[in-house]
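With one protein chain removed, the remaining protein chains of the complex are shown where they sit.
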Amino acid sequence: MKLLELVQKINGSFDGDGSIEIHGVAGIREAGPGEVSFVANLRYAADAAATKASAVIVSEDWYTESPAQLIRVKNPDAAFAEAAVLFYTPPPEAGAGVHPSSVVAPDAKLGQGVSIGPQCVIESGAVIGEGTVISAQCYVGFRSEIGAHSFLYPQVSLREFTKIGNRTVIHNGTVIGSDGFGYSVDGDGVRTKIPQIGTVEIGNDVEIGANVTVDRARFGKTKIGNGVKIDNLVQIAHNVIIGDHCVIIAQVAIAGSVHVGNKVIFAGQSGVAGHLCVGDGAVIGAKAAVTKDVPAGAYMIGVPALPAQKFKKTQAGIMLIPKLKERLAALAERVSKLEKQADKIAE
Amino acid sequence: MKLLELVQKINGSFDGDGSIEIHGVAGIREAGPGEVSFVANLRYAADAAATKASAVIVSEDWYTESPAQLIRVKNPDAAFAEAAVLFYTPPPEAGAGVHPSSVVAPDAKLGQGVSIGPQCVIESGAVIGEGTVISAQCYVGFRSEIGAHSFLYPQVSLREFTKIGNRTVIHNGTVIGSDGFGYSVDGDGVRTKIPQIGTVEIGNDVEIGANVTVDRARFGKTKIGNGVKIDNLVQIAHNVIIGDHCVIIAQVAIAGSVHVGNKVIFAGQSGVAGHLCVGDGAVIGAKAAVTKDVPAGAYMIGVPALPAQKFKKTQAGIMLIPKLKERLAALAERVSKLEKQADKIAE
Partner (left out) sequence: MKLLELVQKINGSFDGDGSIEIHGVAGIREAGPGEVSFVANLRYAADAAATKASAVIVSEDWYTESPAQLIRVKNPDAAFAEAAVLFYTPPPEAGAGVHPSSVVAPDAKLGQGVSIGPQCVIESGAVIGEGTVISAQCYVGFRSEIGAHSFLYPQVSLREFTKIGNRTVIHNGTVIGSDGFGYSVDGDGVRTKIPQIGTVEIGNDVEIGANVTVDRARFGKTKIGNGVKIDNLVQIAHNVIIGDHCVIIAQVAIAGSVHVGNKVIFAGQSGVAGHLCVGDGAVIGAKAAVTKDVPAGAYMIGVPALPAQKFKKTQAGIMLIPKLKERLAALAERVSKLEKQADKIAE
């Protein structure tokens, strides 16, 4: 693609040589001749100055030097993403139909244009909506339902009665609907399983990463709202209710019966203890351990989690201890001196 | 089902209208007409007062108001579970026999009534006990042995020589017998694999959640006792020995060669460093990092883990720092004043 064509496609402005051939995109440090890169932050001015890229996408007011031709845009990050897509050849789309190696129950209902990849197992009573793609080696359990235009990557497992919405994407190795972790315990510490006969219901426009686990409810539903985005290796326990447009980053664990509002963000490796409520728009910091209800809009950090300001104060306090110790010793010195003076006066 | 029939089946007492038709169960907030719910805690009295359920299961001495008919029982939680089961239609049982799409080695030994679902791979020398169900897409490695009446959900992997007991349940995506993480390292930091030629042995009545990993021993056995319950995404490293009736909640990691006694509880996201011992009946709190041997019966919290009382004292101490700082400043003030007085006297 000629550089000029690229500039036009990403709505950039530019006054250089548009005739050179561009064959790809790359990071500012890795890019070479014939490639386009971007910088969105003055931190990378030195990289822009040293780049071997033929062109660099920058903001409209970018002012540092670069040997590359500068393409000016409103949002360099977004424009670069557009440019990257222009040079990307996606893998071929899964065609409609059922691969002959798959085992699909005769009474499973497949909507128009559904694609079932090789070596899937689709159990009796499953319902799969129009245009949905089930990639290789997936398992769709008894009477599970998936909406329209959803996408399961290879090796996803859906247990029985699971419901997945429209335009929802689930990545490889993820398990939806495994039994909740519930046992009754006798006086000897021996545990007996409590039947986990609820289901999981996942909304529209959800994306769930790889090797995630979402447990079915003890009864009723484990529920994930619309537009929720879940990263890899996350654990969602039985009877958790998650509102709309939440973001749950890698290795988070949400314990049983937690209720999460809308637009809540859980940073990586954080956790929430059972039966708590996390209010709308709350942010749970990385590695935080939530042990109490979280009010709407709160920003919680730490183990156990505290409101961010309190946490920072606490941390500052801890850092102060050596100084407190010194001050205390100095003061003790002064008191000793005073005591000696007092002794003298008393004499 | 008529309400009266339900009441009788869960051994409740009740003096209302037993003739109404009940079609299901639901949580106290979600339940509507024709549904039964329960409350087990006065915290939910307001929910009981506002419920739309036709009937609510309560304890014998429950006294708050509700528009629903009250069914009184000894243990509302357990009675509700019984009620839930009455309305639950489970998926059809896996029939005995081998699905034709599965690849089963001719010398694998399958007990009476064993069920092998579609697209399983059962390697040479595997032994599967009477009545055990291997669901779709499982992998049972060379000479692995599974006892009687156990249940593997879809996409479970058992590596070679793994032994699983009777009535043990393993959920989707779990891997048993992967290599332990063991390398020798040379002076340049280059690592060479130490052969991991031991096995994994799992007892009877164990339940293991989804996407769990249990590594084989370097030599000898990684061992999980009877009645142990393991939640999702847990890591059990090589040569770990776990006693009977332990409970291991989601995302716990137990490092290599740790010995765990009986009836130990690991709360979510906790971890234990290698080669430590955790005594019988110990409780490891959520997110705790165990870095020393834990005596029997201890309750450990924190990173690094401390006995709970010490941890709480430490936390209280941290919270005290701002006050200590204030007190120290006030005292310094008083000392300054005394010093001035002393100076005056000296003059």
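To keep things simple, chains are lettered A and B as they appear, and every chain counts its residues starting from 1.
Following the convention adopted for this analysis, a contact is a pair of C-beta atoms (placed from the backbone, for glycine too) under 8 Å apart; a residue touches a chain by one contact, two chains touch by 3 or more.
Remember, it's a predicted structure, so these values are computed and weren't measured experimentally.
Chemist: May I ask which residue of B:N11, B:N41, B:T64 or B:S124 touches the chain that does not appear here?
Modeler: B:S124
Chemist: For a quick check of understanding: of B:K74, B:K109 or B:K193, which residue touches the chain that isn't displayed?
Modeler: Missing-chain contact among the listed residues: B:K193.
Chemist: Using the document's definition of touch, tell me which of B:S37, B:S59, B:S115 or B:Q137 contacts the absent chain.
Modeler: Only one of B:S37, B:S59, B:S115 or B:Q137 touches the chain omitted from view, namely B:Q137.
Chemist: Taking the full complex into account, what residues of subunit A touch the chain not shown?
Modeler: Residues in contact with the chain left out: 25-27, 30, 78, 80-81, 84-85, 88, 90-92, 99, 101, 117-119, 136-137, 153-155, 171-173, 207, 209-211, 227, 229, 231-233, 245, 247, 249-251, 262-263, 268-269, 281, 286-287, 302-303, 318-319, 321-322, 324-325, 328, 331-332, 335, 338-339, 342, 345-346.
Chemist: Counting contacts across the full complex, list the positions on subunit B that touch the omitted chain.
Modeler: Its contact residues with the unshown chain are 101, 103, 119, 121, 123-124, 137, 139, 141-143, 155, 157, 159-161, 173, 175, 178-179, 181, 183-184, 188-191, 193-195, 197, 211-213, 215, 218-220, 233, 235, 237, 251, 253, 255, 269, 271, 273, 289, 291, 303, 313-314, 317-318, 320-321, 324, 327-328, 331, 334-335, 338, 341-342, 345.
In this section, only the chains that are shown with their structure count from here on.
Chemist: Could you report, rounded to a multiple of 5°, the rotation needed to superpose subunit A's C-alpha atoms on subunit B?
Modeler: A turn of 120 degrees brings the C-alpha atoms of subunit A onto subunit B.
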